[in-house]
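For this depiction, one protein chain was excluded, whereas all remaining protein chains were kept in their positions.
Chain naming follows the written order as A and B, and within any one chain the residues start at number 1.
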Amino acid sequence: MIYLLILPAFIMLVLSFWSVQKSRFVLPLTSLLILFPAIKLFFLPKPYSIWGTYLVADDLSAYVMLVSSIVAIGVTLAMSTLGLHVEIKDRVYARFYRFFALFWIGLTLSIISNNMGIYWIGLETATLSTVYMIKTNSSLMARKEAWNYMIVGAIAISLILFGIILIYTSFKPLLGEEAMNFSALLKSAKEIKSPFLFEIGFSITTLGMFIKMGFFPMNLWLANIERASFYPVAALFSGVLESAVIIGFFRFSKIAQLVNPLHLFIFVFIYTILTIFIVSFLIYRSKDFMRLFSLSGVEHMALIALFWASGGVFAALLHFGAHAFLKPALFLSTGILESKGKYKIAGALRGYSGVKGKVFYFLTALFLLAIISVPPSPMFFSELYGFGAMVDIAKKHQHLLLMIGAIMLLLVFLSIIFYKFTEIYQSMKYEGVEQKRVVYGNEVLALVLFAFSLLALLTPWSFEFLRSIS
Amino acid sequence: MTSFLIGLFLATLITALFTMRLYRLILWYSLNSLSLALLAITIGFHIGDNSMIVSGFFTLLLKAIFIPYILKRISLRFSLSRQIEPNIPVYYSIMLIPALLVFTFYLAEPITNMLSSNANYVAISISSLFLSLLLMIEHKNIAPKIIGFLSIENSLFLLGTIATNGMPMLIELGIFFDLLMAIVVINLLFKQEEEVKE
Partner (left out) sequence: MILYIAMILLMILLSPLVLSFIKMLKMFLLYKKPISIFQGYRDFSKLLSKEIIISKETSQITHIAPYLVLSPLLLTLFFLPPVSSGEYYVSFVDAFTITGLISLSTFFLMLLGLDSASSFGGLGSSREAFISALVEPAMILTLFSVSMMANNLGVGQAGLNLSKHFPYEHMASFIFAGISFFILLVAENGRIPVDNPETHLELTMVHEAMILDLSGFYLALIESASSIKFMIFASLFASLFLPFGLDLPVVLAIGVFILKIFFIAFLVAILEVNTAKLRLFKVPNLLGIAIVFSFLSLITFYVLGA
């Protein structure tokens, strides 16, 4: 199974050294292969041991794996016409795929790992390879941001490892070398001898992850990077890399919940509220699509973390899925809207004609409305369930009034974001001049893929599946 | 002996914070890694842990010799600026560094009561993490930032060596691999910059 998972990436890595002209069309086709092992993994009985106790797939990782591979395929689909929207050399494609392959190997390792160390190794590989993917854009800003990302990413990643070592230390007297295994940690979390050491380790790890997702003190670096890189890379960032980070958060916080649930909740709660507070105003002030979407991505990540920490597993996973499909879709459509480097918001949605254009227009409008959780969107349901979970946890601790106040505050922040997005939507639709714009088939196909995946998330079957993940 | 090497580790790191020349900084980094490697080898012999001795030798070869050599090659090849003035004036560093150390030592005090062996050194490794972060923060140039990143890696290794008496071999090898990959990526980034300039 491990070979099956990594084989497509490996083929891509080899092919990318081939001559540019020949590999041009083979590479996207190879990238389609990553879907099959993910689907196969999804239907295998769980927990399925892929490699001893090191790599074990459970429902959570299978779900994240499936979502990530669909996103990756959508992105590579849209990638093949990147050259028609921006100026890019052919050589860059090969480079992109070379590092995409490395990225995918790292990502797979970190998603299906049952071992803190392997999780970290995968995450580091994925991070380092994305550094180079930013540089596919050869603008000055991209160069600067690649270095920035290298530095910030390195700090975040090192903090994560530091925390992991501390957690390992705190469990080692109990479990020996087994103390690296998530499942073993979960089993013996209640008997831990030195909870303080664990909590320091956990908070350092979480801090690293939060930095990597662009939370409170480091809000803008992610937006800058996504602005500087090409749109498929930005889509990969928000759709795939973040999922590898958040699955780590899921796993670590599960253990922390057993050690001291209240500390975990308060820590995450304060952190996410602060993040959403700042991000909502940053969104209100942002002037281009890319920053807008990436900041809203930060907001959604904060919401996912908050829902998960308050025990709303279903809500968090639903929100995660919706975010993973919606954000890349929006980034891809941004790339088309901003074609040839002009990013004017006014009138961006006008001037699409023909069947492709109409479909594109319709889908983009739909995604824009879905991201601010207008009812039929999965985001709406997940937020509903998530706030429900928060109220539940407050009932347990007799802080109901406080919690309702906090939720009200959150809703105020969310409504700021809502207002900004509706304003932008109106400006896109009704202002500005009408221009002739082009959309290509594969891009529409990618968007349709995302739309169908979103619909699939809303079926009762998938609701049931998500509920079964605990 | 352990205490001596740990002292050397922290001393080289602090001296690196005051360094204003790139090659000198690389030298301090190399000495830092050297003391780390010797530390791992000593502890490994002491507790009879072969994997720790092996990773100590890896550190010696990779971090004390290979990476400083590569860094020097990179800086020669891409003619990086050799004058590295810290952003934070030395007057403030003199106050900041001891404050940081006191803070981390007291932060780690509850930890030291929990571990039985080598407990104090956890505090030193946490403080060396903060000092490496400071090294990254206080410089504007890219080369010292890279060295700061590598020193963070060193302090992680110190924590892994001291607090846990060695992590599983597989993980350590993975970390070494990632370090190598980081060096490759850094090299590529510089190379691209060169191409763009041409």
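Miscellaneous remarks
Keep this in mind: contacts are C-beta pairs under 8 Å (C-beta built on N, C-alpha and C of every residue); 3 or more make two chains touch, one makes a residue touch a chain.
Values in this document were obtained by computation on a predicted structure and should not be read as measured data.
Considering the complete complex, the chain that is not shown touches B.
The residue touching the chain not shown here, chosen from B:29, B:121, B:176 or B:190, is B:121. Shown as candidates are B:15, B:141 or B:187; the residue that touches the absent chain is B:15. Seen from subunit B, the chain kept out of the figure touches residues 1-4, 6-8, 10-11, 14-15, 18, 20, 90-91, 93-94, 97-98, 101-102, 105-106, 109, 112, 120-121, 123-124.
As a working rule, only the chains that are shown with their structure count from here on.
With centres set at the average Cα position, the gap from subunit A to subunit B is 31 Å. For subunit A in complex with subunit B, the residues that touch the partner chain are 54, 115, 117-118, 120-121, 124-125, 128-129, 131-132, 135, 138, 143, 146-147, 150-151, 154-155, 158, 161-162, 165-166, 168-170, 172, 177, 180, 193-194, 196-197, 200. Taken in their complex, subunit B has these residues touching subunit A: 110-111, 114-115, 122, 129, 133, 136, 142, 145, 149, 152-153, 155-156, 159-160, 163-164, 167-168, 170-171, 174-175, 177-178, 181-182, 185-186, 188-189, 192-193, 196.
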